[in-house]
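Only one protein chain is missing from this complex, and each of the others stays in its spot.
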Amino acid sequence: MGILEVKGVSKRFGGLQALGNVNLSIAENTVHAIIGPNGAGKSTLLNCLVGKLIPDTGSVMFDGQSVLGRKPHEINQMGISRVFQTPEIFGDLTVLENVLIPCFAKRDGAFELNAFGSVRSQADIRERAEQILLDVNMQDKGSMHAASLSRGDKRRLEMAMCLVQEPKLLLLDEPTAGMARADTNNTIDLLKEIKSKRDITMAIIEHDMHVVFSLAERITVLAQGTPLVEDIPEKIKGHPKVQEAYLGQAHDE
Amino acid sequence: MLGLKSKDTTLLVVVAILTLLAPFILNPFPENSALAQFNAGYPDLMQRFVIYGIFAIGFNILFGLTGYLSFGHAAFLGVGSYAAVWMFKLLSYNVVPAIMLSVIVAGIFSVLIGYISLRRSGIYFSILTLAFAQMSFALAYSVLSNPKFNLTNGETGLQVYADDPQIFHRAGLPDLPHFFGLSMRSTYTLDVGGWSFDFNAGYYFCAAIMLVVFYLAIRIFNSPFGLMLRAVKSNQQRLNYTGLNTRPYTLAAFVISGMYAGLAGGLLAAMDPLAGAERMQWTASGEVVLMTILGGAGTLIGPVLGAGFIKYFENIFSKINDGVLHAWFAFLPDGLENALVAIIHPFVGKGWQLTLGLMFMAIVIFLPGGLVEGGKRLGALFRRRSSDETASGETKPAE
Partner (left out) sequence: MDSFILQVLNGLDKGSAYALIALGLTLIFGTLGVVNFAHGALFMIGAFCAVFIQRLLSLSFLTVDDTKKDFLGNPLKVETPYIEAWFGPELGGSIINWSVPLAIFFAIPVMLLVGYVMERGLIKHFYKRPHADQILVTFGLAIVLQEIIKYFYGANPIPTPAPDALAGAFDFGVLLGFDHNTIIYPYWRMIYFAFAGIIIAGVFAFLQFTTFGMVVRAGMADRETVGLLGINIDKRFTLMFGIAAGVAGLAGVMYTPINPPNYHMGMDFLVLSFVVVVVGGMGSLPGAVLAGFLLGILESFASTTWATTTIPGINQVIIYLVAIIVLLTRPRGLLGRKGVMEE
């Protein structure tokens, strides 16, 4: 029994069958990659997991509870954090404030009318926030405006914001999309480091095979809205069905 | 001090000193001088400075922090005024219960309006709040003033009549709004040389309340709640995916700012026990928006500055008539004098609204950050200039 169990999920947009009967099980403490050609339904699947979309059929169980019908913030409170394709951070706020917010969310829940306490005087919260900035090597950028960070740093910040909540499952939507090779390698190292330091399950949606094969312990290949194969990376590499799905793309690389 | 950062404490202390000394500061010109018309130190105007300051401080908690632009906040101001006058009519002229009820009623009202309006964001939200305010205006102006059920007294405005119950009114208490016997109109005038300074009980009452709510606003700005509100403005999607529910945060901000507006409305009635529907019109809602952006939305001191600025210019500009203009330009040749007066004429006196509109546009176009931003830019300019000078001084020998 995995920490995330997807059973028979389908989603249709008008005439387009985006997902058809998807079954997926992600085991606890693994790094599970979901790959597939463009339009395979990867993002739709992800959106179904976090409450942005509601599937037409099927069930999504996380940690023994159904996530269907819950709002994104409720699903996050259950222990699922999400990293977006383009980093979603609070651009108008400072880096430190960016990580303080998930700290408060972790402690106080979805809403707390803490209107007269002072942010500065919450020593425990600040300590946590500063620690996580140290973890992602951003300790000296705490007072910078988040919008003025480099793209790589924005990604780091977003990961820090997710990690500080200590999620059970971290969803990564193409975490290295549009990055230079060096940045990609840094991100891989960062993720490896994160994985080695704590118990965490990761689900990565990725195009870049280099990233996938450096990190993933299991890989699911999605094509045309249905899972094609699921196996360990070594077996996926030469799998004929995968070759077929990636035809053209695989040859180019 | 008081749980504030030292910078904010300084700000609060400076504002406190300025408000307390306002009767002096705002009356810099001797009574009989030609410039006396620029004096602003009389009770009525000073009261409006601080009351609209409160209104704008509250509005800023919603607009400045969350970015939700309400175009209907005047409704809460009006509701607050009506509630206060009703307390005067039913209980007594004591301002304390009146103001308390203003805040409570405005709070309830803003829960209702906020709950519905906040289901939408962006421009939908602005239009919804505008529609609600216009509806409240229509209700107050005509619907709720029929003979069977006269809540607002329509066009005439709600006021206290001799046959009202006023069950706690006792002989010896002033027949005007008072604070446990101290009439809001009582004024002590200090004459020094050609100057005359008014110290008005109503002004100091409002000023004290403004300082308290300003302090509360600073606390809100620096609280985790305030941080969340700024996060709402910055990125709602990330906030949701960080496990936070945005709607109660925005609703809380809406209600808090509605209560500030109600307080301001109550104080307006406490200074002058009359409540009219025109206080709820869209122009009044637009005015508080203007005050906030003029001063600087999202800054602490901005709204107070903006409110003072607008109310001052409204007062001065609307008083200037052709006679005053001719007196100003009397030193010029007649033709030029008349031409200048003719040019300026549309913008002053009754044309003050035109100047207001132009100012509104100019601020949005050229200075979206408002006066505070402008001040910062000026400051930065001076600093850069002086640092340039020192820098060039240092590099010269090396050349």
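Just so it is clear, A and B label the chains in written order, and each chain counts residues from 1 on its own.
In this section, contacts are C-beta pairs under 8 Å (C-beta built on N, C-alpha and C of every residue); 3 or more make two chains touch, one makes a residue touch a chain.
In this text, all values refer to a predicted model and were calculated from it rather than measured experimentally.
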**Fill in**
Listed by label, the shown chains touching the absent chain are B
**Sole residue of B:N146, B:N321 or B:S386 that reaches the chain not shown, by the stated touch rule** = B:N146
**Request:** Among B:I17, B:A34, B:L358 or B:A380, choose the residue that contacts the chain missing from this document, as touch is defined above.
**Result:** B:L358
**Fill in**
Sole touch to the unshown chain from B:V289, B:L305, B:V341 or B:L371: residue B:V289
**Item:** Contact footprint on subunit B, counting only the chain that is left out
**Value:** 63, 67, 69, 71, 116, 119-124, 126-128, 130-132, 134-135, 138-139, 141-144, 146, 148-149, 282, 286, 289-290, 293, 346, 351, 353-354, 356-361, 364-365, 368
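Simple rule for what comes next: only the chains that are shown with their structure count from here on.
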**Prompt:** Across the complex, what residues on subunit B touch subunit A?
**Reply:** 3-5, 216, 219-220, 222-228, 230-231, 233-235, 237-246, 248-249, 252, 256
**Prompt:** Taking the complex as given, what residues does subunit A use to touch subunit B?
**Reply:** 50, 71-74, 76-77, 81-82, 88-93, 97, 100-102, 104-106, 108-122, 161, 165
